[in-house]
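Of the protein chains in this complex, one is absent; all others appear in place.
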Amino acid sequence: MITDALTIVLTGTGLIFFVAGTVGLLRFPDTHSRLHALTKADNLGLGLVIAGLMVQVPSPLDAGKLVLVWALAILAAGTTAQLVARSALKKGQSAPDDEGMQ
Amino acid sequence: MMTWASGWLIYGLTGATLIGLGLFGFASHTNLLRRILAFNVVGSGIFLVFGATGFRVPELGADAVPQALIITGIVVALSATALAVSLITRHASLSGSATLPDDDREDR
Amino acid sequence: MIDSLFDLVLCALIIFVAFAAVSGRDLFTAIVFFIVYGLMVAIAWLRLEAIDVALAEAAIGAGLTGVLLLGAYGRFKNIDAARMGSWVPLPVLIVIALAATGLSAAVGVVLIALDPNGLGLIPAVNANIAQSGVFNPVTAVLLNFRAYDTLLESIVLVVALVGVWTLADNSAWGQRVGKTQSVRANGVLQSFGRTLPPIGLMIGIYFVWAGSSQPGGAFQGGTILAAVGLLSAMAGLFPPPRVNDARLRLSVIAGPILFLAVAIAGTAWGGMFVLPADLAYGLILAIEIVLALSIAITLMLLVLGPPEMTETPQ
C-alpha cells in the first residue's frame, strides 16, 4: 500500500515536470531559453517516473534497466543540448533562423 | 459491435489511413527525399495493418508469423531506403537538383 | 475503457505526425516529424504485444533512418531553392488525394470484414515451437519455420550494399566509405562517442543472446550494434573501413554464407532448412551471432554511404 502511494506521488510529480517542460517549450520567447527550460524539466520528469517505478519492478535486473534508461537519457540530453545549442548559436550569427528548404 | 472498441481494429484502421497518407505524400511532392520519406510511411502503414490482424484474439497474444515477417520488412525497408538515398544524393551532386528532370521547375 | 482511450489518443497522434511528415512545410520539418513518427509507431507495436517488432522499429526508426535522412538533408544544402522541388499542380493533387482516400477506405473495409476471432497461424506456431529449438516464437519463425525469408533478407542487405557502393565516383573507389568526418578532438561529440559504445555494445549483445527465449535476436541486436558503430564513426573515433578491405567484405557475407551452409546441410535430414530438433538450438544460436555481426556491419555501411573521401583522415 505504501509503495503504491509512493509510486503515485512520484509518477504524478513526474508528469507535472513533463507538462512544465512542454509549457516552457511553447511559451518561452527564443531558442536558447526554450532549450534551457526543457532539458531540465524532461529529465526530472523521467527521473521521477523511474523513481516511482523502481519500487514496482519484480527483479533487480529490471531495476537495473530502469537506472540505465535514466543514465542514458541524462547523457543524451546533456550531449544534445550542448551540440544543438552550439549549432543554433553559430546559425544565429551567420544566417536568419528560419531557412526552410522545400 | 464489440469489434469497434477492440484494439487491433483501431490500429489496423490507423495503418490503412497511413497507407493513404503515404501514397498521397509520395505522389504530391517532386522532391525525391520527401518521396522516400512518404514511401516509408506507406510501408509502416502496411506493417501496422498486417501486425494488427495478428492480434485479433488478445488472449492468445500476438501472432509470431506476422511479427517475424514485419521485422524482416523493416530491415529490408531500411536497406532500400539507404540505396534510394544514395541514388538521390548522387543524382543531386551530378545534376544540382533534388527532383527528377521531368519535375524540375526550371525545365517547365 | 482507459485502454481504449490510450489507443485512440495514440492513433490520433500517429496520424497527425504522419500527416506532418508527408506534408510538412519544409524538408527538415518533415524529417524531424518522421523521426517522432518512428517513436510513436514503436509504442503502437507495444500495444499490439509485438515487443520484437517494437525493438526493431525503435532501433531503426529512431536511430538509423533518422541519421540517414538527416545526412541526406545535409548534402542537399548546396542545391538552390528553385531546384528543391515543389508540390505537384493542384488538379493532380486532388486526384491523388481521392485515390489515396479510396485505397485507405478499401483496406479499412477489408479489415472490418475480417473474422474478428481469426487465429491466424498462432495454433500452427504453438504446435511446432517445441521442435524449433528456441522459446521465443518470433525467433522460431525467423530462423526455423520461415528461415527462407530470413536468408533472402540477409542477401538483400548485401545486394543493397553492392548497389550503394556502385554509386561511388571512380576516383573515390578504394577509399574509405562515407565522407571524412571532421570532429574536434575530445569535444562534446567525441566524448559522447566514447561513452556510449561500451554501453551500446553490452545492450546489443544482450539482445542477440536473449533472442532465443525473449524479445530480441539477430536483427534487433544487429541494428543496435550498427547504430553504435555509426556513432563511433561519426564521432571520428575510428576511420571508416576501405571498400576493398577483404576482412570487411568477409564480415558482410559471413552471416548469409553460414546461414546458407546450414540450410544446405539440412538436406541431410530431409530437405533445405530442416533443422533436427536436438541440434536446432545450437545451430540457431550460431547463425544468430554471425548474422547479427554481418547485419551490424552491413547496416552501418549502408548508412555511411558510398566512398567519397576527399582526403585521408589524420
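Think of it as A, B and C in the order they're written, each chain with its own count starting at 1.
As a working rule, a residue touches a chain if its C-beta (ideal position, glycine included) is under 8 Å from a C-beta of that chain, and two chains touch if they have at least 3 such contacts.
We take it that contacts and distances are computed from a predicted model.
Chemist: For the chain not present in this complex, what protein name does its UniProt entry give, out of "Branched-chain amino acid transport system permease protein", "Multiple resistance and pH regulation protein F", "ABC transporter ATP-binding protein" or "Cytochrome o ubiquinol oxidase subunit 2"?
Modeler: Matching "Branched-chain amino acid transport system permease protein", "Multiple resistance and pH regulation protein F", "ABC transporter ATP-binding protein" or "Cytochrome o ubiquinol oxidase subunit 2" to the record, the invisible chain is "Multiple resistance and pH regulation protein F".
Chemist: Can you list the shown chains that the absent chain is in touch with?
Modeler: A, C
Chemist: Looking at the whole complex, which of C:F145, C:F192 or C:F219 touches the chain that is not displayed?
Modeler: If we include the chain that is not displayed, C:F192 is the one touching it.
Chemist: Of the residues listed, C:I96, C:V138, C:A218 or C:M234, which one is in contact with the missing chain?
Modeler: Counting the whole complex, the residue in contact with the absent chain is C:M234.
Chemist: Go through chain C and note every residue touching the omitted chain.
Modeler: Against the left-out chain, chain C lists 2-3, 5-6, 9-10, 13, 16-17, 20, 24, 28-29, 32-33, 35-36, 39-40, 42-43, 46-47, 49, 51, 54-55, 58-59, 62-63, 66-67, 69-71, 73-75, 77, 178-184, 187-189, 192, 196, 199-200, 203, 207, 214-216, 220, 224, 227, 231, 234-235.
Chemist: What residue numbers in chain A mark contact with the hidden partner chain?
Modeler: 4, 7-8, 11-12, 14-15, 18-19, 21-23, 25-26, 31, 34-35, 38, 42-43, 45-46, 49-50, 53, 56-59, 62, 65-66, 68-70, 72-73, 75-77, 79-81, 83-92, 97-100
In this text, only the chains that are shown with their structure count from here on.
Chemist: Just how far, in Å, is the C-alpha centre of chain C from the one of chain B?
Modeler: 13
Chemist: Could you grab the centroid distance between chain A and chain B? Build each centroid from C-alpha atoms only and quote it in angstrom.
Modeler: 29
Chemist: When you check chain B against every other chain, which residues touch at least two of them?
Modeler: Counting only residues that touch two or more other chains, chain B contributes 31.
Chemist: Could you tell me which residues belong to chain C and also touch two or more other chains?
Modeler: 27, 73, 76, 84-86
Chemist: Using the touch definition up top, name the residues of chain A that touch chain C in the complex.
Modeler: On the chain A side, the touching residues are 68, 72, 75, 79, 82-83, 86, 100-102.
Chemist: In the complex formed with chain A, which residues of chain C make contact?
Modeler: 25-29, 73, 76-77, 81, 84-86, 188-189, 192, 195-196, 199
Chemist: Okay, in this complex, where on chain B does chain C touch?
Modeler: Listed in rising order, the residues of chain B that touch chain C are 2-3, 5-34, 36-38, 40-41, 44-45, 47-49, 51-58, 60-72, 74-76, 78-83, 85-90, 92-93, 96-99, 103-106.
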